[in-house]
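Only one protein chain is missing; all other protein chains are in place.
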Amino acid sequence: MSNVFIAFQRNEETRCIVDAIMADNPNAVINLQPAMVRIDAPNTLVVRRSTVEEQMGRQFDLQELHVNLITLTGHIDETEDEFTLSWKH
Amino acid sequence: MTTTSVRPYPHIQKDTVDKFPAPLLYIGWEDHLMFCAPFCLPLPPTLKFGDMLAGPLPGVFGAHPDFAKIDWTKAEWFKSGKAWTPDASKTLAENGLGHKDVIRFRTPGLNGLNGSCN
Amino acid sequence: MHIDLRTVNIEPLRQTFDHIAARIGPDKQASRYLEGTMDVQAAANFHYRPTWDPEHEIFDATRTAITMKDWYALKDPRQLYYGSYTASRARMQETAEADFDFVETRGLADSYDDAARRTALDFYIPLRHVAWGANMNGASMCAYGFGTAITQPCLYQGMDQLGVAQYLTRMGLVLGDQGEVQAAKQAWMDAPQWQELRRYVEDTLVLKDWFEMFVAQHVALDAMLFALAYTEVDQALNAKAGPTVSLMTRFQTELFEDSSKWVDASLKIATAENPENKLQLQTWIAHWRARAVKALQPLAQQALGADSEAALTRVAARLDTRLVKAGLLA
Partner (left out) sequence: MDMKVNKKLNMKDRYNLMTRDLDWEPSYQKKSDIFPYLEYEGIKIHDWSKFEDPFRLTMDAYWKYQAEKEKKLYAIIDAFNQNNGHLQVTDARYVNALKLFLTGVSPLEYMAHRGFAHVGRQLGGAGPRVACLMQSLDEIRHSQTQIHSMSNYNKFYNGFQNFRHQHDRVWYLSVPKSFFDDAVTAGPFEFMVSIGFAFEYVLTNLLFVPFVSGAAYNGDMAAMAFGFSAQSDEARHMTLGLEMIKFILEQDPDNLPIVQRWIDKWFWRGYRVLTLVAMMMDYMLPKRVMSWKEAWETYAEQNGGALFADLARYGITVPAGWTQACKDKDHISHQAWATFYNYGAAAPFHTWTPSESEMQWLSEKYPDTFDKYYRPRFEHWAKEQKEGKRFYNTTLPMLCQTCQIPMVFTEPDDPTKIAYRESDYSGMKYHFCSDGCKGIFDHEPEKYIQAWMPVHQIYQGNCFTPEADPTAADFNPLAEVLKWYRMEMGKDNLDFEGSQDQKNFKAWRDLATAN
């Protein structure tokens, strides 16, 4: 089993996204760097639209993730409701 | 192996000897990594090996404090990595050196700055 | 440490990069368009021949019969670089989004006249495939063309055409459904009235000379197709059934106006460069224009009936006006 990770620029929007990820992924570990925030999680990590919307108090399209995304690893599965990273081994 | 291509691939050999004023010789000094890499020099095939040591080489390697201490009679030579004995009185060509050959020398007792191979 | 640096007035050593200064003079500030465009393509000392085209260098001006002393003479009058390009298209898509939204929320599609709906579906929706071909050609011209001044807008135009294909698909889904979109594809493949146009598009896909492709795509085909589709047919439907289709094709109308500026400028510069270019362009235009007219006739007929001939005459006249301005027609 390996870690997947996702990293964002640090700003007001991603604060909500990161909070949502931490709420939905109890095993995730957060790593704050200058101007960047990185989240590692064992094997799989999910970004849930509904949770982000609760955090932001507005509608959120998962494709908006791209605006502040820095990097990620793992296989991606994206639907209207969830954006999932995972390794298959 | 050949290069796979959609149509026949051209043979463009850029660095053949005819394009240079003189054949290239690559020369490295073992245990002296202050010079980051071996050197590339165009040298006439008629140049005597001993004249190369006395002529061009000081300009190339002279910046190292070990260089002035070299006793060339004790230097060990390698050609393409194999031990090799050049004849200082013969030309590069007579010593069997051709275009793009690579030679290196070791100077026993002189192992770089404080023996650090630098 | 933070120091207030705004108050410092220091003299720059130079105003721009040397290759830009060589073009505009050393004392001028250069635009972002110029700095991001001029001479940015590698032009010397390529290391290897392409395995997919061993007869040429990676970038090679001899991939076309057109010659230019300086390929960077072919500047884009819109000065589009990536930032200004996406800003412009983002505005256009926002308008388009609002228009589609308007059509959908007001139920304009449901209340649209059925005869007009039939005409619109039959005429517009197969054009998504024409736009797809244009997208592929845009990629070709960008990949095999020479000099960023022209290859850059070729890709932008190719991506615009992908946008056109997607807006047309979307209009098909609003006016009809997925079945209608599939039926339109069937017509594109089999219906006799579409075959000349499909042949035209497929023939452009295999063109080896990228500037001939530019002529076949932008000058001969798009100049007439966009005028026919987004002026003539659009007006006819407007008169019959109101502006529903105009709302959903606004992107194309704006794009046509925008891209024509670039196409015309490029033609004009290449024509003025030398008499051989002019002759070559005239030869290509004569060939592809005749084919485009032939390909569009049955479609104009299908959409406009008895008015089609007059409409095509107007479309051709508009192209003539453009060619006169470019110096290709007396």
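Each chain carries a letter (A, B and C) given by its place in the written order, and its residues are counted from 1.
To be clear about the criterion, a residue touches a chain if its C-beta (ideal position, glycine included) is under 8 Å from a C-beta of that chain, and two chains touch if they have at least 3 such contacts.
Source: prediction; values computed, not measured.
*Asks:* Going by the touch rule at the top, give the shown chains the omitted chain contacts.
*Replies:* Taking every chain of the complex into account, the missing one touches A, B, C.
*Asks:* If the hidden chain were put back, which residues of chain A would touch it?
*Replies:* 2-5, 7, 9, 33-36, 61, 63-64, 66-73, 75-80, 87-89
*Asks:* Could I get the residues of chain C that touch the absent chain, sorted low to high?
*Replies:* 2-8, 10, 12-19, 30, 32, 35-36, 39-52, 58-59, 81-83, 86-87, 89-90, 92-94, 96-97, 100-101, 104, 109, 128-129, 131-132, 135-136, 139-140, 142-144, 148, 151-152, 155-156, 158-160, 162-163, 165-167, 169-170, 173-174, 177-178, 181, 185, 188-189, 198-199, 202-203, 205-206
*Asks:* Which positions on chain B touch the chain that was left off?
*Replies:* Interface with the chain not displayed, on the chain B side: 1-6, 9-16, 19-21, 24, 26, 28, 30-31, 33-42, 59-60, 63, 80-81, 99-102, 104, 112-114, 116-118.
Everything that follows uses one rule, which is that only the chains that are shown with their structure count from here on.
*Asks:* Hey, how would you classify the chain contact layout here, line, ring, star, complete or other?
*Replies:* Shape = other; not a path, cycle, star or full graph.
*Asks:* Which integer distance in Å separates the CA centroid of chain A from that of chain B?
*Replies:* 56
*Asks:* Starting from the mean Cα coordinates of chain A and chain C, work out the distance between those two points in Å.
*Replies:* So the centre of chain A lies 38 Å away from the centre of chain C.
*Asks:* From the mean C-alpha coordinate of chain B to that of chain C, what's the distance rounded to whole Å?
*Replies:* 58
*Asks:* Which of the residues in chain B end up touching chain C in this complex?
*Replies:* Going by the criterion above, the answer is residues 3-10, 12.
*Asks:* Can you list the residues on chain C that touch chain B in the complex?
*Replies:* Touch residues, chain C against chain B: 49, 51-55.
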